Each structure stands twice: as C-alpha cells, then as structure tokens.
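Down below is the structure, laid out as structure tokens.
What you see is the complex with one protein chain gone and the rest in place.
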Amino acid sequence: MSTETLTIGKALNLGLRRAMEDDAKVVLMGEDIGRLGGVFRITDGLQKDFGEARVVDTPLAEAGILGTAVGLAMRGYRPVCEIQFDGFVFPAVNEIITQVAKIHARSQGRIPMPVVIRIPFGGGIGAVEHHSESPEAYFAHTAGLRVVAVSNPADAYWGIQQAIAHPDPVVFLEPKRRYWEKAEVDLDATPDPLFASRVVRGGDDVTVLAYGPMVKTALQAAEAAQEEGRSLEVIDLRTVSPLDLDPVMESVRRTGRCVVVHEAPTSLGLGAEIAARITESCFHSLEAPVLRVGGYDTPYPPSKLEEEYLPDLDRVLDAVDRSMGF
Amino acid sequence: MSTETLTIGKALNLGLRRAMEDDAKVVLMGEDIGRLGGVFRITDGLQKDFGEARVVDTPLAEAGILGTAVGLAMRGYRPVCEIQFDGFVFPAVNEIITQVAKIHARSQGRIPMPVVIRIPFGGGIGAVEHHSESPEAYFAHTAGLRVVAVSNPADAYWGIQQAIAHPDPVVFLEPKRRYWEKAEVDLDATPDPLFASRVVRGGDDVTVLAYGPMVKTALQAAEAAQEEGRSLEVIDLRTVSPLDLDPVMESVRRTGRCVVVHEAPTSLGLGAEIAARITESCFHSLEAPVLRVGGYDTPYPPSKLEEEYLPDLDRVLDAVDRSMGF
Amino acid sequence: MTALPEFTEVVDPVPGAAAPHLPPSCDSGTVQLLTPEGDRVEHPEYSLDIGDDELRGLYRDLVLVRRWDAEATALQRQGELGLWASLLGQEAAQVGAGRALQDGDMAFPTYREHGVAWTRGVDPLHVMSLFRGVDNGGWDPAARGFNLYTIVIGAQCLHATGYAMGVQRDGAEQAVLAFLGDGATSQGEVNEAMIFAASFSAPVVFFCQNNQYAISVPLERQTRIPLYQRAAGFGFPGVRVDGNDVLAVLAVTRQALQAAREGQGPTFIEAFTYRMGAHTTSDDPTRYRLASELEEWKLRDPIARLKAHLSRSGIADATFFESVEADADELAARIRSGTVGMPEPEPSSMFEHVYAEKPAPLAAQQAEFDAYHASFEGER
Partner (left out) sequence: MTALPEFTEVVDPVPGAAAPHLPPSCDSGTVQLLTPEGDRVEHPEYSLDIGDDELRGLYRDLVLVRRWDAEATALQRQGELGLWASLLGQEAAQVGAGRALQDGDMAFPTYREHGVAWTRGVDPLHVMSLFRGVDNGGWDPAARGFNLYTIVIGAQCLHATGYAMGVQRDGAEQAVLAFLGDGATSQGEVNEAMIFAASFSAPVVFFCQNNQYAISVPLERQTRIPLYQRAAGFGFPGVRVDGNDVLAVLAVTRQALQAAREGQGPTFIEAFTYRMGAHTTSDDPTRYRLASELEEWKLRDPIARLKAHLSRSGIADATFFESVEADADELAARIRSGTVGMPEPEPSSMFEHVYAEKPAPLAAQQAEFDAYHASFEGER
C-alpha cells in the first residue's frame, strides 16, 4: 500500500497528473496555469510534462475559457478549467448556466459535456475583494450541474480524478485556505463515490453539516463540544448539488437537531435548501428547527473583518446551544 | 380620482413615462427598446417623446448595458435597463453581481447605484429555449440587490416608479405571461411601500405564498379550495429580496401551515429560504413542514411540456392537501 | 411568404445611420462573382471552378430552402409552430457557406441557419420540432457536422473556436464554420472567440450574415465601420462578400476554410445581405424600417440572379426549373404533414438527459411527478 502525506494542493496536483496520464483527452485550461503552475501552483509542473497542447494558458477571459471548453468537449475532449479565484467565475456564468449545464439535455444526450470547473473558493486568506467568495449556491440552483466541495487531501486526490472521469459537468470547489493542510492519502485505495456525503464523526446530540473549508471548523466545534459533554455528529456533505441527504436524514432522525455551516451568505445559501428538505422529510423527528451558521447577507468584507464574517467554532457552538435550547 | 383599466404591460409603460417626466435623470437602455418599443412594447412611444438620449437602443450586449448603466449611475443618472428575456440576463451577471450589487458598499456609500434592471420573466408563453426562465434566486442570494416581482397592473404602475426613485439597485421582475391581464389602477393613489409583502386573500387553513405570475395561480387555487371548504390565505410577497416575512409569520402562526409557489426550480429556489426562515421563527406553531411547489430541477423544458413543468392550480391544491395531511 | 405590408409612416433616420441600407454592388471591397442581373464576373482573388451539375444543385438548394421557409412561416401562422425565424433573402449566404463545407468539417449555427442545415443533410423536421416546442432540435450534431441551434447570441462562436482547438489537437485536416449575425458582433463572447481563435491560430471561420438588423436595431448601432474590418483589430483577415451571390459566398468560404485546414488560422467573412422578412414571426418590421429599403433589396434577390444566369447560359432549361418546383412542392408537403403529425413529447422526458447519470434526488422527483400525474389518470 502506497500512502503519502499530502497537502490538499499537492493532492490535487497529483490527482490532475494521474487523470492526464490515464486519459489523453484531458486538457487543462486557465489563466497562468502553464509555466507559472497557477497562482496556487495546483498545476505545477504539468505543462512541462504534458506540453502546451494539454496545459493551456488561455487569454484573460473566463467566458472564453468555458466557451472553448464546451467546444473541446463537443470534440471529445475532457476540459478541466481553472478559475483563478471564486470571484472571477462570474464572467463565465453565461456559458456555465446557459450552455455547460444545458447542452446534454438540449441535445437529448447526444452531446457529452464532461467539463470540470475548478474553483479555489472561500475566504480566510486575508485577500482583497473578489478573492474570498463562496459562489456554490448559484451553481447548485442550476439544473444540469454537479457541484462538489472537497475538504481533505484524500478527497482532493480522488475527487478530482472522479470529477474528470465523470460524464457530467462538475463544478469542483477547492477550499483555498486549506490548500496547505496535510493528511495521509492512500494512493491505491478504492475511493468513496464522489457524489455521496460522509459521516466524519459520530455523535448523538446534534447533527452538524458542512462542506469544503467548514468541515474542519465543524470538527473543531465537535471537539470543543465534547469537552462540555455534548456529542456532535459531523457530516461532510462533499457533494453540494445534487445533495446526498440520505445519511443526513438518518442522522437527524436520531439526533432531532441539525446545524448547517457554510461561508456563503446565509440567505439562499445551501443551508436554506438543506433546512427545507430536512424539515420536509424529518418533520416529526425534529426537536428544533434546522439552524444555519453562514456568512452574513453582505458583500464579503475587507479582510480585517473576515474573522467576524466567517463562521467559526464559536458560532457553530452558539448554534448548537440554540438548537439544544428549543 | 382618476382610475384606468390597464394591462400590466400598459401600466409599466405609463409608469416608465411618469418616472421619466418626474426626473430628467432617468434613462432607459436596452435592446430594441427605442423605435420598436421593446419586443413586448413596454417602452412603446417613449423614444419618440423623450428622444434618443433618454431611450437608448444599445448594441447587442447585456454586459455592456449593465456596465454602462453603472457608469451612468456614477454620473448621477438613473438607468433603467431592459433585459429582453430572462434567459439573456446571464451575460450581464458579472456586472450585476460584482459591480452593481457591491459598489455602494465598496465605496462606503459614496457612489450611488440606483440602477433598475427590468426583466420579463417566467414561462407559459410557448417560447423557445431561454425565454421562460425564472432567475430570481441568483439575485436574491446576492447581497446589495433588491429583487421585486410584480403581479398586477397597480403594482406594475407604482412599483416601477418606486424602483426607479429608490437609491438601491432593483431587479424588477415582470410576469411576462400576465402582461396582457387587466385591472383598474388608481393613478392618484398613494401606493403601498414597494418592499413589503401583502395579504391578498384572507384565510385560516393554509398560508399560500407566491409572487409575480404565480399570485394569480395561488388565488385560483384559493378559489377552488373554498369550494371544497378550505380556506387559504394568499400572500403576494412582492419583494423577493430582502424578504418581508413579518406578515407571513403572522399568518403562519395562525394557520400552522404554509405552501410556497414559484416557477423557478425548487432546489435553492425562494421556497427554500422562505421555508428555512419560517421554520426557524415559527417552529412551535407549525403543524406541517412548509411545502414547496416549484419548477422541477431540470432545464425549462420545450414548450410542449411547459404545462407539466409549471406549477398550476392542481399542484398547489395537491400541496395544500399534503400539508393538511400532516 | 405573403407580401409585406407597405411602410407608410415617415420616420426620422436612425441616429448615426446611413439609412437606407444599400446593397453593396458598387463597393469594390465586396467580393462578387455573379451580378444581380445574373452575369458572371471575375474577381482577382477569388475564382470558382464549378461544374453545371453543381450550379444546378445550388439553385435547387436555394429554391428548396426558401420553400421550406415559406411553409414554416405559414405553419406558424396556422398555429402549428410556436415561432419561426425566417431566412428569406439569406438563402445564398447560407447555401453558399454550407456547400463550402467538406465532410468532417463542423458548423455552428445560430437559430436562423435552416439553409445550412439543409446542406448538411439535416432533416427539416428535426428543425421544425424545435420551433414547434417538441424538443430543442432533433438531429445528431456529430453525425451531421452541424451543431444544435444556439439561441443565446454569440455563445456558439466560442464553442466553434474550442471545437477547432480540438481539431488542432487531433491533427485533423478539418475546419470549423461559426455563424453569427451583425448584432452578435457586439457580444463580448464573440469578441473573445476571435481573440482565442487568433491566439491559438484555430482552424475556425467566422461567417457573419450581416442582414443589416438585429431585430429592430440597425447595423450602425453595432459598428461605425464595415464589419469585416473587425478582424483586422484581432490580427486576422476579414473579407466582405455579396451575401446574395451564392457563387461568391461559396468561393470565399471555401478559400477561408481551406486556409484554416492548412493551419493558417481564422478568417472573418461578412456576407452582406438583407433580412427580407420579419426578425421572427413575432416581429413587426414595419415599425422600424422603410419599405423602400426592401424594394431596393428585392432587386438583388439571390435566387432570381442564379436563375437568370442558368437560363441565359443554357445550363438549365424549363424542365429543370419545373422539376425543382416539383421537388419544392414535395418537400413542403412532407414538412407540413411531418410537422402537423409530430408526436407530443412524453411529459416525463423532461427529467431525462439532464445528467448523463441521473442523480437519485432527480429520480425521486421524477417518481413523484409520475405518481402525481398517474393520480389524474381517467380524470382527464
């Protein structure tokens, strides 16, 4: 068994490399992903080894990246697009929503659309405006897209390969502030299915849901709660759309309480959909309403304020308290 | 008192005219809004009377329309942009989300951003792809925007004037399939506040929430339910973001049951946010989970299928039944 | 098509517009190989080696697509289609461009390229189904070398460019033809497509049918200068061709596609033409353009000029013309009966193909949908 200790960033790099080795049709596209290896170095060394035809530094235009990716997919390629930062995906939204998401259905399945859209997302890195956004809800509301958010090196390594191999378009969200966090990854394991949530810590009192960067925060909260004698079950949603809520329902039926955590603004964030669904399905089991811990309904603030904006351990515990108080 | 029987389309036309008379800074922009008067004729006759500097046929580029509107707003104008159809707002989404929504906050209130974005929205007119979308959730998830959806001629007439006069950017959704529906409008009335929901039919059993084109559907359902001896309270949300849920909470505390209706896909549609909020605030009053009647999580289908896709009276009644069954 | 109503109200010229939009016969910058009167003329840079069969074939194409178009317009008026976007007046631009394609080439249409569809062997009924609201186009894009219609203005230009980048990677000697309108040239994505195409020297040809209007908005609102000059700003050739001259369009497009196949990168072709009908059946062009303009352009009809050439040069005789008319009648009849008899789509089909692999939540939603509809069985 070959295990390596990898950061999320390095795991993505290796996963991309393996996907490119496995399938000559995989083409990476983006701004600065070639010689520079991307501003986060996720594609480091790949252009050197796979050449400029497979690791393409594009002109500076996100609609152009996604639009040409659509054409490449029509020609049988599997484009993997890097959006440099979350806040710069919006010029590409027309292509993503009106084309990438709809072409498979439009063509009655005749046109394949295996496009992966990699987006380093979320805050917490002290950046300037537009570099700390959490745009997942826009994509999760869009039928035809799959939206995945990874939280750890193993999911990063396997998830990017699974996303690339999958026939559907996948918005692949990378927790940028966790790029440097390490864990052991078994490079020969049989990976979990990509589009499934996972219980990452068992517990009985409250079910806490998170994805991407907030999984760590949720686990920290569970750790702290344990000291106060409270047992939190933490579920890493992993797939944000379509949601895999079966394990969640199972858990909530047991705990009767649920808290959803994400960085995106709370209004119409994923927490809204999850709360609505859980309430529909587990109405009689709920002892408290599903509570949401999210970003506030404001633009992401200047970085000196981001600690106050972002959900943290304390805010999760506060919600747990409120849930228990019902 | 001067009342006139107006269609929604004509009410908008008159409202725009009055807004232009009241404030010389109001400038209309869009594709085909000038000589043609817009594909729905909402701006009919306005270029003739106010000239080409105030009713501007733009080049065919939605980002261009919104981006130049931002600049006009910075110069002290009040641009009113027409997006020809809902499905064509996406090229402008970058300007709307990263600029229109954020500039007031970015500038600490120094830069005014009174931009109105008129969008004929929703389905039911037998159109081809991209002409029947309900994109409101994308905007409602975006802090800094206000999103309004009108349902009747009086709100159309007054609402468009109020939106234009308001200092915040407003996405103004027009129920295109109801453009030709008529009602009496009192042109001298004191209008209701723009950003407030309104009980349009009193009832005791279930609270039904709708906005835009679905208000009529909800009222039809209430009518039909009455024959079966069920009393539905119907609330026209009118403002979709930020939501005005106080009257809703008051109602739900009384009825204990709530159904939300919209055309947009159900997942992460407005119903999700409303359900989450109501459940948080009225947990102990709810006798059933808030149920949602929405579009399915698919692309809007070819028009021969739209009747099956769109919520109608029967689907609302079905949800009411299910709610009562809890 | 029924005659267009006469324009009576006198309106000011559109601001900045050099209205009316005159045909380009006298503009020496416009490639022409067949005059409006039907005379073959030489052009220093473009020649066309074409046999009589091929000439007759082009004529047949032109007549048949016009008949298809007329039948579709009529069907829409009779409530059998939700909408129709007429190609009337643009037959030569479309047939010329379409016939310039080779097997293995790929075309990316907008929503008006029925003439190109025809040349690619797309069954007209597969186009009719879109406008009837049955589906979004029923043909197989890969098999026909003809993408589905794209309604969001300009998006297909990027798809074409990306597809051409794939052709490059395959080392294939193929070319891609992207269609767009004059209005579309203002979209950011169209300009990005030209930038990507130039940067990567992609084998794509941008074929712009300048029919003078984007719905009601005249060309002058989109550009101050002739559209073909746009390409120069991106560093690749642009050429203007008489879009009502099927021979010139064929020659110019063939040459551009061949250059693309040989690795010389993109070309922008402006086919100068005119939309003789309404933008779509929902439109009323009398609100924004002068009847006199239409009259001028009637004199440059693309079919009349080829017919004059064929008759005068003896390439075709009355028997041939009659056989084409008969083919057209037959086609129209087939389109009519096929359209009217088209089966309704299965309601539940809207849940299919949203994903290549249907996710469980969507399957559950579909099951609820089915159950709900089953509950009405017998009632309806």
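Think of it as A, B and C in the order they're written, each chain with its own count starting at 1.
What we mean here is this: contacts are C-beta pairs under 8 Å (C-beta built on N, C-alpha and C of every residue); 3 or more make two chains touch, one makes a residue touch a chain.
Since we're looking at a predicted model, the values are computed, not measured.
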- Query: Where does the absent chain make contact, in terms of the chains shown?
  - Reply: A, B, C
- Query: Just one of A:Ala127, A:Ala196, A:Ala224 or A:Met249 touches the chain that is missing; which is it?
  - Reply: A:Ala127
- Residue touching the undisplayed chain, where the options are B:Tyr77, B:Tyr138 or B:Trp158: B:Tyr77
- Footprint left on chain C by the chain that the document does not show: 16, 185-189, 191-192, 195, 198-199, 201, 220-225, 229-236
- Taking the full complex into account, what residues of chain B touch the chain not shown? 27, 53, 58-59, 61, 63-64, 66-77, 79, 94-95, 98-99, 103-113, 143-144, 146, 166-168, 195, 242-246
- Message: Suppose we count only contacts with the excluded chain; which residues of chain A make the list?
- Response: 31-32, 34-37, 39, 52, 57-61, 63-64, 87-88, 90-91, 126-130, 266-267, 296-299, 301-306, 308-309, 314-315, 318
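The definition used in the following text is that only the chains that are shown with their structure count from here on.
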- Query: Relative to chain A, which chain has the most distant C-alpha mean position?
  - Reply: C
- Most central chain, judged by mean C-alpha position against the global CA mean: B
- Message: Could you work out how far the Cα centre of chain A sits from that of chain C, in whole Å?
- Response: 41
- Query: Where the centres are mean C-alpha positions, what is the separation of chain B from chain C, in Å?
  - Reply: 35
- Would you pick out the residues of chain B that each touch at least 2 other chains? 87, 90-91, 129-130, 267, 296-299
- Item | Residues of chain C whose C-beta touches two or more other chains | 135-136, 152, 188-189, 354, 361-362
